[in-house]
Each structure stands twice: as structure tokens, then as C-alpha cells.
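Only a portion of the chains appears, each positioned as in the full assembly.
As written, the chain order gives the labels A, B and C, with residue 1 at the start of each chain.
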């Protein structure tokens, strides 16, 4: 993002310098309406940018809440499996590997990556053929629960574990929803178009009024507007690798540490 | 939407050109109050449009969340059915067809269409007579669950599947609610009326002040206001086929791919 | 609402005409402070009206969501009862009548009406003595569920039906809450008082500045303010019979059609 931002700002700065130079050189007729135009644009940009950044931030925070839910469900599941002393140690280990693999598989799924998951591939080689790896892992978790339920290790209380296991796929679906549904396209276009129009129109009346002194104002307002727009674009899809995105690796490591402490 | 928008903008542009031409030709008396009028209108339009677009966006996003819930419930149901090895393969296939048919039936139901659903009509010919097809499919899902519960394939844990099956009809009801309840009619009328009034009133004082230079300002503010209003109208009912509407076909295909991978 | 709105606007128009006439006739001393007064009032009104309309709209939408929940719960209940083939046909009919009667009883309860419910009174004559008819119908539904639970028609899964049955009374309580709790009284008073004060104060400075040309501005801003206030008052209690209120009859008919298709 920062590289793109810088590029835009340099381009707009060159444009502004040229615009002010022209206004200085050629003694253009002063049009009052340009002032009015930039004011009107300013207000409509304000409305659009507040709206756009607010909704982008809400998506970012919802994504964070979903990963928080994933952490909670994984923890509760591992604590409960640890508390049920009747479960065979081998099954516990498998459950631990599945719970650790799920967030990693989801992380890669959301980023369009497909690195291998060695520890889980050793247990379930067929995962290599699975299209939707989080779904496959979730299936194995439910198969374990069903097995425990049938050999009565859970004392007829499968519901206690099942509710948390559901949560894993719920989180997966919610994250896919956030990733796959961008902001209403018309709003995106209007926000971006207004910002651009303002940046292109502002240098002319300001250049005529304040000469070269207008440059800092123009650069500052350009930076602010373009940066706001770009931050909104970035956090709208919060699963990437940019500076403002969520630290998915950390959450995965947090889950792993907790599960290993409980079931390791 | 775009055609209607264009039509409106052309009409308003012609009107504005005519208005400015008249102000140029006839040397009308300058009325200060027109300026005040457009300012007052501008503020009230701002308040109304922000309010209107915010609530329209919230409906759009709620509709998206409901379809996200539909995806989650379908996935969890298919994963669980796949994990319960005791279910007859034939029953699994029927469940898969039902889970795939539900979103398609809902999609057509929300759009007022009624294309045939061949794969489900082969299994349940009576669906052709059903008034409410999503309701009918949901009934068949519950009948399957009840059957499994009675022949004890679920080990007395019907609750595990039932919660998800409920979710299907809940999504259907929520989507119908969004489709059938437009914004408070008085707000819609006031927003639309203010926008129109502003577009009709603005050319006169601007034409007198800035002559032909007023045209770009007028065209720009008209485009912005009419576009905002039309986007709000479009996304208020997000189940249509316009550019900003939800991609229901994609969600249906996503459910189908997942269900086939799990139960296919 | 429209009649009250019209009455107010006519009264305010007469008042404005009188005010402007007086300012024309008597050459009053021009007080600058009146201008300042109307500006200050305008801002505080804006804040109050946005706040008031936003919260009124939220109540309206919450009421709509509660009725949507009612539709969902009734549908899910009827689908499940239809799927449980072990229930006696007579009991199914009774359940259908109860599910159809509930929304109608709630609708009348919310509007303070008490029309007879012939089909349910034929089954349960004591309902005529019930103070709280939705509560009475809910009681009969739970009695049916308890009966089915005891003669084992539900295979020990009463929880499946009970959750939906709870929902009916929950909706009833939420609707009563919205109807019985108006906006914080002080805010209501302040919003209404500011609007009135503005409408009474505005004609004087505007009349002095723009003479008779001030009339359209005054009428327009009066209409806008009084209409916003009245819409907020109307949708605050969304169960009435005015144009902006919810179409409760339609929802009742929708439930009836669905229940009859499933259980009829």
C-alpha cells in the first residue's frame, strides 16, 4: 500500500506544481466558480469518506471478532477434551493436531495460498486432494466426535463439544464472506472518483489565490484524502499481508500454544 | 439503474441549460433568497441522504450476512451428515440434493422467478404444486432428520442437526423481510423530493452568478445527488440483478461445490 | 398524521404571512441578533432531529425484525410439526389454528383492539375471559407440546419445538416494550419545542431581509421540520394504522398461508 500511496502522491504533486506554474505564467481569468466547485466537492467527499472508512473499519473489526471466536472455540474444545479423562491419548493427540491445523488452513485459504500442513498430512493423507481444506479438517473433527459419542466416552453429552466444533466452520464462512464481498461497487467508484476529481481541481483556484504558498495546503489535503481512501481499501479485506491487516500468524501461534499446553 | 440514471441526468442537464440561457437572455431581477434557499435545501438533503444511504447499506449488508449464514448452515449440515457414518448412502444423496436445491429455490423465490429445479423434482414431484418452494424443501429436510432420529442413526442427537436445519428457514424469512419492507415511505418521498427540488432550483442563482461557467458545478452536483439516491434505492432491495446487487448465483454455486465435496 | 401535518402547516403559513406583513408595514428596527438566533436554533434542531429520527427509525426496524422473527418461528414450528408424522391429525389442526391465531391476537393486543377470534374461540371458549390473549394462546401451545412429550410422539426431543414456542412470547414482549416505552420524554419535548420556536422565530428576520420573497423559504423549511418531527413520532410506535406503520395484516396473512400449506 505505501508504495502505491507514494506513487499517487508524487504524481499528484507534479500535477499540482505544473498547475500552479501555469496559473502564475499565463495570468488566467479568475473564475469564482472553481472555488465553489472545490467546496461542493469537499463536502461530498467528506460524507463519502466518513461512510466508506466507517464501514471498512467495521469489516476489519468483524474479521477480528471472528478470529477471536475461532480462538475461543479452539480453546474451549481443547479444555473440554482434556477434562474428559475417558478419551484415548492417541485420539487426544489427533484432536490437538486438527485444532492446530484448522486456523493455519483457514489462514492460507483466505490468502489463496496452499502451503503443505505436514503434521496433518501425516495423519490424513487424503487432505492433499481436498478442495476446501478447512472443511476437510472440520469433517475429521466431527468424525472424531461421532466416534467418541458412539463408544460412549462422552456420557451422551456430545452436544457439549459439538457446539464449539460448529463454530470453526462458522468462522470460516464469515471470513470468506468478508473477503469475497467488497463494498457496494457504486460507492467505491464514487468515493475514488470524487477524491481524484478534487485532487485534480483544487490546485487551480488555490494556485490563483495564494501562488506558490498553496503548495503545502494542496500536498497536505491530497495526502490526507488519498491516504484515507487507501486505508479504507486495505482494511476492507483484512486478511492480506499489509501493515494494517490482521496478524493471522500470531493468532495461529496463540491457538497452537494453548492447545499444546492443554492436550500436549 | 444506469439507464434510468442517465435519462434523469440528461433531462436535468437540458433543464439547466435552458435555465442558464434564460437568466442570460432576460436580465432577471437578482433575488438573494434563492441563494439562501439552495443552502437550506443542501443541508436538509445532506442529512436525508446520509441517513438514507446508511440504512440502505445496512440492509444490503444484513442480506449478505443472511446468505453467509445460509452458506454456514449448509456446510455444517453436510459436514455432520458426512461424519455420521451410519446413514444410508441413498439418504445422503437425497440430503445433498435438498441442501443444493434450497439456495436455488430461495434465490428464485426472492426474485419472483420460478424456474424448474430438475434434480429435486425427480425426487419429490409434488414440489411442482408447492406455493412456497423453500418451505417445501425445508419440510423434506426435517422429514429426513425425523426418520434418522426414529431409526436411531443419530444416537439420540437430532438436536445437533436440527439447529442448522432451522437456520435455513430463518434465512428465508429474513431475506423476505428485507425484500418486502422498503424504507419508511415518508423518508423515501422526502429524500427524493428534496433532491428533485434542489436540482430544479440550483441552476437559477448559480446561472445568474457565474453565467455559463455554472454548468459544470450544476452537472456535477446533480450527478452526485441523483446517483446517491439511486444507489440507495438499488441496494435497499439487494436481491435483484443490477450491478450493485448481491451475487446470489455465486453463493449457490459455492454451496453446491462444498456439499458435493462432502457428500458427493 | 397527514391531516395533523396539514393543519400545522396552514397555521404556520398564516402566522408567517402575518409576520411578513407586519415587518413590511411598520418598518421595525432591524435586529441583527434575530439572524444569529435562527442560526443557533437551526444547528441545535439539526442535532436533535437527526438523533430523534435515527432512534425512531431503529425502533421501527426492530419492530419489523420482531415480526420477522414471529414469521420465522411460526414457519419452523409448522414445518417441524408437519415432519413429525406421529402426531394425531386432530392435534395438527389445533396447532395450526393456534399458530394462525397468535399473530392476529398479538396484532389486536398491540393496537388495543379486541375483535373476536372465531376459529380459536370454537376450540378454547375460555379465551374470552383471558386478559392477555397472546399469553393464553402460548399457554395452549405449550400444553400441546407437553402432551406430545408425555405420550412420546416427539421421541424425547421436545427441546426442538420448545425453542420456537418460546420465541412467540419473546416477540410479544419485545413489541410491547417498543409500544409502551416512548423516546426519553425530555428529548421529545426539546425536539418539538425547538421546531416550534424556529418556526415562530424564522419569519421575522427573513421577512425583513427578503420581503415577500421569504415566504417560499419559510414554507419549505417549516414543512421539512414539522414533517421530520411528525414522521419520527409516527414510526416511534410502528404498530398503528398510519401510512408509515408496519403492515401487520399482511404478515398475519403470510403466516396463515404458510401454516395452512404445511399443516392444512
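The working rule: a contact is a pair of C-beta atoms (placed from the backbone, for glycine too) under 8 Å apart; a residue touches a chain by one contact, two chains touch by 3 or more.
Since we're looking at a predicted model, the values are computed, not measured.
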item: Homo-oligomer size of the whole complex, from 3 visible chains; value: 5
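Here, only the chains that are shown with their structure count from here on.
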item: CA centroid of chain A to CA centroid of chain B, Å; value: 23
item: Residue list for chain B, restricted to those that touch at least two other chains; value: 156, 159
item: Chain B-facing residues of chain A, complex; value: 31-33, 36-37, 40-41, 43-44, 47, 51, 55, 130-132, 135, 138-139, 142-143, 145-146, 149-150, 156, 158-159, 162, 166, 169-170, 172-174, 176-177, 180-181, 184-187, 190, 194, 197
item: Chain C residues within the chain B interface of the complex; value: 46, 49-50, 53-54, 57, 60-61, 64-65, 68-69, 71-72, 75-76, 79-80, 82-85, 155-157, 159-160, 164, 206, 209-210, 213-214, 216-217, 220-221, 224, 227-228, 231, 234-235, 243-244, 246, 250, 257-258, 261-262
